[in-house]
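Worksheet for the structure shown next.
All protein chains of the complex are present and in place, except for one that has been dropped.
Per-chain residue numbering starts at 1, and chain names A and B are given in the order in which the chains are listed.
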């Protein structure tokens, strides 16, 4: 989360993936996510649901960022936070997040950010390939997973196999020569080099797919573009987690059914869909095996997003399961078991998290 | 609308985008749109809902085209008709439509038709580029928007930037030399020339995306193919309205969220979806900001399509909003405000229409 107090204008901007002010006459609060924040968060700050944004922001400032964060995170019911630490900005660490939430946390290492840090400290192109692989291996000792934003950087239509060493050397030479501080990694050869290094560690590898910010060409984020890579990497046993996926989340679910090492996590789609979260979750639950669908919030920046992501997802899942049990299509014990899998057990198994003592997750 | 009385056989053909007779043993009335017409229109002609097509057509002939048109248009609740005047055939003018409806009307100028008229009167290829730009500028004085059917003519995967003057001259030369009267504009260079000329006027630019007639390769109508153009044209401030979009309407909604100058209008999808209109509207309402979703009917040919488009859209929206308010997910005032935005205010703001005195839109 953003560490400093969020100014009222900045708050609304954190509710969208857009990088621009809202269109004339419109507000970022007038979205499903904005409405979901106004539904779920005000009561935790002592206000009525759906109160006007201005009132909510005033009360937020009055209570202070620390108190608001604690209240919202603790109400989210999330026990273990897996945090992508590769985002730019002055953000809280996983440890700080866990402390505010009264839970625990672990790190997901973003490969592209890791490579950019390696490049910052490796002026010689010849040393980059080994230094990058070393950095990946070192990170694997403490991280629970890797993450790649290849979808943004080069599109998911990259060549499936590992790049040849000579290719990597030559791409590294080009990148390091042209590079100025802050230049992002976009070279598909170097990104493939990272993906294969990560696959070699055996940790789960998360891949951003589908909807994201305006840097992304959404068509190049279609998870089906990963089919070749999925097949190529299968023999390594590296589990792949397809994140978000919207509006291609049904395709991500198909891949999770077809390939034993593929999982689906519709994180970001749920928060942005707001009242429509149940529709999106239901679509993911068509083809994804119940042991392979994961909950996440994709929250970032605002503590509100953790709460809203959790409330929308669990509310959507409960509503669907209750309906299916009421119709006789599912049994009640099966529904309870699937809820436990999707909300916690699948993640604990996949990311090798320690089990939680039995208790209500709120 | 078609100006002459529509023969019974021709009526059914106007219910589909297909260009062929129905398959053996089937009828164009046996579609969601056909069923929606039979639900909503007969009562306005003094018949029971769902009466057989033959009976409806007989009653329609008995009353006469003028009376039927007046009854259906006035019952649609539409006050202001924005009419694409670039369709072929003997159609009513926006003014005639407005008079029959007891409302007002404004013109949307179809760029490709405009260029074809310019070509008809500009035998010299060298004069075409300037003549086309002049025609666009002149049209901008009275039109409220431009529209392009590039999706049909060259696909939406055209090069994003404006074409160089030499490219335009050479493409104009090729087109005007080969051209016979009635030949349609399909050259992507000349279409880009028109799009950029329109963008320069500051008027909103509507782009057909998604489902249309069999001329269209639907894959090349994916609104995401416009991503490059959307980015390139952004600095001009020209608002882009992605029309229809089905089955890619969720992608169109994503673009409306990501880019400040992009709007979504699912017009045609609603009528064709019939009883499923609420499902389609709900999907568009997932990612589209509420200030950027627009109502339209895409009605053409038959007055029935205005009525059905309006009834289905407002019925779908009401049903969704009522459910969301009943669940506590939205507040009632928010729902009323969003309904007003989507049904009228967004269009009034975007197309700079004069405000309407407060009254029930029927």
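Here is the rule we go by: a contact is a pair of C-beta atoms (placed from the backbone, for glycine too) under 8 Å apart; a residue touches a chain by one contact, two chains touch by 3 or more.
Nothing here was measured: the structure is a model prediction, and the numbers come from that model.
Trainee: In the full complex, which of B:5, B:18, B:93 or B:183 touches the chain missing from this view?
Mentor: B:18
Trainee: Among A:152, A:324 or A:351, which one is in touch with the chain left out?
Mentor: A:324
Trainee: Specify the residue from the set B:130, B:217 or B:327 that touches the hidden chain.
Mentor: Of the listed residues, the one touching the omitted chain is B:217.
Trainee: Pick from B:124, B:279, B:326 or B:340: which residue touches the chain that isn't shown?
Mentor: Only one listed residue reaches the unshown chain, and that is B:279.
Trainee: Have a look at A:8, A:89, A:202 or A:260 and name the one touching the chain we're not showing.
Mentor: Selected residue, touching the omitted chain: A:260.
Trainee: Against the chain that's been left off, what residues of subunit A make contact? List them.
Mentor: On the side of subunit A, residues 222, 224-225, 227-228, 231, 239, 250-251, 254-255, 257-261, 263, 282-283, 285-287, 289-292, 324, 327-331, 334, 338, 341, 349 touch the unshown chain.
Trainee: By the contact criterion defined above, which parts of subunit B meet the unshown chain? Give residue numbers in ascending order.
Mentor: 16-18, 20-28, 30-32, 35-36, 39, 49-50, 211, 213-214, 217-219, 246-247, 272-276, 279-280
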